[in-house]
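As you look at this complex, bear in mind that one protein chain is not there, while each of the others sits in place.
As written, the chains take the letters A, B and C, and residue 1 is the first residue of each chain.
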Amino acid sequence: MAGNSFGEAFRITTFGESHGPCVGAVIDGCPPGIRLGPEDFIGELSRRRPGRGALDSPREEKDCVEILSGIFEGRTTGTPLTLLIRNEDVQSAPYEVLARLFRPGHADYTYYRKYGHYDHRGGGRSSARETAARVAAGVVAGKILEPHGVRVLGYALEIAGIRASRFKPEVIESNPCRCADPEAARRMEQAMIRAREEGDSVGGVVEVRVSGCPAGLGEPVFDKLDADLAKAAMSVGAVKAVEIGDGLEAARARGSQNNDPLTPAGFKTNHAGGILGGISNGDEIIIRAAVKPIPSIGREQETIDREGLPASLRLAGRYDVCAVPRIVPVLEAMVRVVLADHALRVRALGPPAKP
Amino acid sequence: MAGNSFGEAFRITTFGESHGPCVGAVIDGCPPGIRLGPEDFIGELSRRRPGRGALDSPREEKDCVEILSGIFEGRTTGTPLTLLIRNEDVQSAPYEVLARLFRPGHADYTYYRKYGHYDHRGGGRSSARETAARVAAGVVAGKILEPHGVRVLGYALEIAGIRASRFKPEVIESNPCRCADPEAARRMEQAMIRAREEGDSVGGVVEVRVSGCPAGLGEPVFDKLDADLAKAAMSVGAVKAVEIGDGLEAARARGSQNNDPLTPAGFKTNHAGGILGGISNGDEIIIRAAVKPIPSIGREQETIDREGLPASLRLAGRYDVCAVPRIVPVLEAMVRVVLADHALRVRALGPPAKP
Amino acid sequence: MAGNSFGEAFRITTFGESHGPCVGAVIDGCPPGIRLGPEDFIGELSRRRPGRGALDSPREEKDCVEILSGIFEGRTTGTPLTLLIRNEDVQSAPYEVLARLFRPGHADYTYYRKYGHYDHRGGGRSSARETAARVAAGVVAGKILEPHGVRVLGYALEIAGIRASRFKPEVIESNPCRCADPEAARRMEQAMIRAREEGDSVGGVVEVRVSGCPAGLGEPVFDKLDADLAKAAMSVGAVKAVEIGDGLEAARARGSQNNDPLTPAGFKTNHAGGILGGISNGDEIIIRAAVKPIPSIGREQETIDREGLPASLRLAGRYDVCAVPRIVPVLEAMVRVVLADHALRVRALGPPAKP
Partner (left out) sequence: MAGNSFGEAFRITTFGESHGPCVGAVIDGCPPGIRLGPEDFIGELSRRRPGRGALDSPREEKDCVEILSGIFEGRTTGTPLTLLIRNEDVQSAPYEVLARLFRPGHADYTYYRKYGHYDHRGGGRSSARETAARVAAGVVAGKILEPHGVRVLGYALEIAGIRASRFKPEVIESNPCRCADPEAARRMEQAMIRAREEGDSVGGVVEVRVSGCPAGLGEPVFDKLDADLAKAAMSVGAVKAVEIGDGLEAARARGSQNNDPLTPAGFKTNHAGGILGGISNGDEIIIRAAVKPIPSIGREQETIDREGLPASLRLAGRYDVCAVPRIVPVLEAMVRVVLADHALRVRALGPPAKP
């Protein structure tokens, strides 16, 4: 009811605030017998972590996952997995000024309207810190998908209006933009530096591709695979639009162009983005998410205080300039969670071993 | 689990196939005491119905709603409402050829892969016919919202690449495109006629605006208001993208432009589309859905049969050229369902009367 | 949220009131490919129907099931099944006096306190009429279980304090008590006649046995198989206690007596009633439900009216003397629903056919 869970057969519940002792996730429905240890999370959590380059906020966290339950002799047991990530670098002091003023573009105002209070120390529950728990859950989802050849790959398609025109997956992790086009990555980085110098921030578009997904995932009518992917992506803070396949461009095509002809060798084109009638068709799944510019900027902003009186706010401290690179692993994680959930709903990837 | 329900506090379950005896919905969670009769559904169902103009498929249905349960003395009782809409004009014969061939762009292929069969008579459960049940449920949701001043208005923003540039709500229902810009509507209609003459179809963009929505609707983290709106919109067949507020354009703005400054009189701008951190902020909610061109076209198409052998398919019969006008009331209905659900989750609109 | 659904993987939602046009159920999650027609329901619904003997209320209904959705060419499709049972013998007039007075032992008072109104025409939603929908859903659940050899058998173990001491399953349907002990059945019948002559009613105990259930059904911790069976049984009106296996007697045994020793040939005893740690152990599942005497009696009773003023109530009309015989098929149905739900949750009975 309170919206902190996602999924049915593979159900994750996240908890924790940015400035409390930890964030984490409980996963109910993970099949037994999956080999899992704290080391499995290091890579993905480090991808999500800030501090990779000059453009990130300097918060430095190790983000180790403690597995508090659901493991016996190095394998999942089928009981709830609890994943805990401690908040090690919690400095609430810089946020004290925010106890009175609502930051534009943040959830402070709406939380206050909803709950009668808000956690001014870095956003509390609405902070991007919560996504560390999603990334950890996505690692477990990946363990379910990978043995079946399902691969999920995300990258920056666009930052600050600069769009990638080439696709070289091998360069994604070697540039701070997580862009698959090295030349575009350079221009994106320059745009980010420029924005930072001007006390501003930029947005962009993340694309996620799924290969190896079997046909038949997704439930008709409401729990369509694309509907759940859209919800999953839109539930990530800063995402303002979601596209499947050709997305908005499909609205401008004609039926004769947009229909993907079927041949004995498979679909001839993939305008649909791998989903037809809400069900995976065996082709590559393509999803894009538009990410707004980070609302925390260095410039003076107009706002109000808790009493509704006008105020001026200039945020101290350093902030990320662009959320896109760090959202890439978060969206990958959410896509994995959706796929694992739907795969387990139909047992498309095989039931748990029975004696 | 099987995905035919939507919502938590206001929960709709739809049922029925395009060529079975009926479609319908059960609503669990409707508050007691709401005045409701079959006449309340006539207007909205007639808006969804084809046959309004030369551009629509000629299927002619009266779409009367029978209320089978949940009503006593003309008011809801708080028990499940069952809404039944009979399928009166069911001619399965024209579809017989489809028992063997998968229609490109339709769900035939994925249903067959998932269930081992599919209902070739007009799409069965995946047919747009199912949306009549959604529209009926939306009428009930509207009855919950309207007394509180929440108004939901949808219209065609774009058809066949032609975008409206003016907003005159009073003309929406007086042109076959449901466009709020009469001049754009004329050009859209011409584009639709042209596509039909060429045996083709076109897509477009629907925009829905919600005024009067109180702040505080939406749950943090996963069941964000925008996440549920995105799922609701994407669960409507033919929708390939969803935007909130500035949507994709937000990805190209800077933080200093995109942040909506707060003033004692409210937000100065509304780039966010009325939702911050997944919670309504009291401003107008704006959602857009990109609708793909209708896959049923008059041209010959390449496909395969159930045995995987290549085949050529030319659909007989007449089909709509563009789904946009008829999807407008469906998306309005889904937005109403999401809002009623979230309003009842927080009882934002007042609890049911207690003695 | 509003409590009209039951189950997760096999999810039934019932609707309808005793004096509205119909009762019915939507089943979401029924696997595709099951042969099903209206004739499959006749037997079970006729078992639930009153009017079998001199001891039943004379309401005469044919209780035909219309299948409104989810069927194509005589088989389930995997889409929602809608089962409709019309209320044919609706005479509201005898109930008019109840518009003002709360019947003791009925839900009138609590519905009024909860909703601010109640349906005085025979109980509305709280009427036993609703159980016809459960029986219909149980028929579908049975279709899932029976091919796997799971058999569910219910009978009256006790009526009016008279307890059966023999078990002859072949006589259950040949006496009006549905008792497996023909001699006890005679005495039960006499006690029921005596109670009727005295304007009174009696209660009893129903036992349900499940043979052929595979081990492994039930989820640990909360959704234990016995926990869900207890909820299912207690959700049937008039049930005031539920026992599994030895039930209350287990509380009086010692561990050395109550533990069921394991041998290579299976369990030596079955005090546990086929469930250990909430999971079926492969042995016979035994569940008992205590049924209170029917609250509608011919005697004058003390009550209050809607204004809270004291009143005297004597119910006109004829009522059943004992709910036990008619509750037998209802409890069997609920047990089948629970088992089908848990079987589909673990796919213990095999996944739906995939191409």
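By our rule, contacts are C-beta pairs under 8 Å (C-beta built on N, C-alpha and C of every residue); 3 or more make two chains touch, one makes a residue touch a chain.
This is a predicted model, so every value here is computed, not measured.
Here one chain is not drawn; of A:21, A:43, A:264 or A:317, the residue touching it is A:21. Interface note: of C:77, C:175 or C:280, the residue touching the hidden chain in the full complex is C:280. Here one chain is not drawn; of C:14, C:79 or C:175, the residue touching it is C:14. For the chain left out of this panel, the touching residue among C:43, C:161 or C:317 is C:161. Of the options C:42, C:64, C:153 or C:234, the residue whose C-beta touches the omitted chain is C:234. Hidden from this view is one chain, which touches chain A at 1-5, 8-9, 11, 13-17, 20-24, 26, 28-29, 32-33, 66, 68-72, 77-82, 84, 112-117, 119, 124-125, 352-355. Although one chain is not displayed, its contacts with chain C can still be listed: residues 1-6, 8-9, 14, 102, 104-107, 109-111, 113-114, 125-126, 130, 158, 160-161, 195, 199-205, 215-216, 218-224, 226-235, 237, 240-248, 250-264, 268, 272-273, 275-282, 290-297, 299, 301-304, 308-310, 345-346. Along chain B, the points of touch with the absent chain fall at residues 1, 8, 79, 216, 220, 346-347, 351, 354.
Everything that follows uses one rule, which is that only the chains that are shown with their structure count from here on.
Chain pair with the most C-beta contact pairs: A-B.
Taking the mean of each chain's C-alpha atoms as its centre, the chain lying closest to the overall protein C-alpha centroid is B. Centre-to-centre separation of chain A and chain C, using mean CA positions: 46 Å. Distance from the chain A centre to the chain B centre is 27 Å, each centre being the mean of its Cα atoms.
Residue positions 1, 8, 79, 354 of chain C are each in touch with at least two other chains.
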